[in-house]
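A single protein chain has been omitted; all remaining protein chains appear in their positions.
Now for chain A:
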Amino acid sequence: MSDISYIQQQDNEARFGDYIALLKPRVMSLVVFTAFVGLVVAPNPVHPFVGFVAILFIALGGGASGALNMWYDADIDRIMRRTRSRPIPAGKVTEREALGFGLALSGISCVMLALATNIFSGLFLAFTIFFYVVIYTMWLKRATPQNIVIGGAAGAFPPMIGWAVATGGVSIESIAMFLLVFLWTPPHFWSLALFMKSDYHEAKVPMLTVTHGREHTRKNILVYTLILAPLAVGTGFTSIGGPLYLATAIVMNALFIKGAIEIHGRTEVQAEADKYAVEKRFFYFSLVYLFAHFAALLAEEGLSHIGLGVW
């Protein structure tokens, strides 16, 4: 090692927080919350400590896939302004380190989840990591403008894994929770893409706003919102639903559809004039929308425990 490279390494040495940043902690919060709800609303009770450990390793598995994503996408991250400060482009962590870190955490999280709960959950987590890293990151992200739809599936698996931790399998309820997150992702992300002028085209990532234009993206937001609404409301008629969830879903979906229609009806000139106020409002509401649905499922479970469950 030359003196110069040694000095540069000293200045740029990774801290503990840089390894945490590789795990994409903000994405992890959605994983933790939805997996927790999936686990709690399942019919079989889970020991609180086992439940806590299961959520921890599901989150760690999600973090590991984030680290592997950053390893593979390091070339894109160096180009885009939003991602230039990530640990690899910033020169704090090398690509090989991130790969090793991601692979090690993937192995630990899947094995520990399988040992703590059941084999099916561990395999399901392994499949989720494989799906996010290989199917989404390596293959489809750079190949199709529907990348966000497919990537959304990886983010939608955690409630199913939470359910599998308790039951050891899959059922209509866990598929309903999967569809809720899966179909919510496109309108959520594309509304962000409309007002965040990102540099995906420079990184050669085919985002819908770039490949098909903003008008087409607005239409897609409306289409996915219209498909999402009946499924979100329909979940209320499964064993995890109830009147409280139904009321929440009806109000939330009515507001979501209203917002999507507003977005669809706007032109770029109108959006530029009010600095994308409607798109921003829709994006922030989408966060409330998802939280409200899962919180309502949690509330229904709480009500059934005190004898107030309706179905």
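In this text, a residue touches a chain if its C-beta (ideal position, glycine included) is under 8 Å from a C-beta of that chain, and two chains touch if they have at least 3 such contacts; residues count from 1.
One rule holds in what follows: contacts and distances are computed from a predicted model.
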Omitted chain (choose from "FeMo cofactor biosynthesis protein NifB", "ABC transporter permease", "Cell shape-determining protein MreC" or "Cytochrome C oxidase assembly protein") - UniProt protein name: "Cytochrome C oxidase assembly protein"
Candidate in contact with the missing chain, chosen from A:V53, A:L68, A:I221 or A:I263: A:V53
Sole contact to the chain not displayed, among A:E13, A:E95 or A:E215: A:E13
Where the missing chain touches chain A, by residue: 10, 13-17, 19, 47, 49-50, 53, 56, 112, 115-116
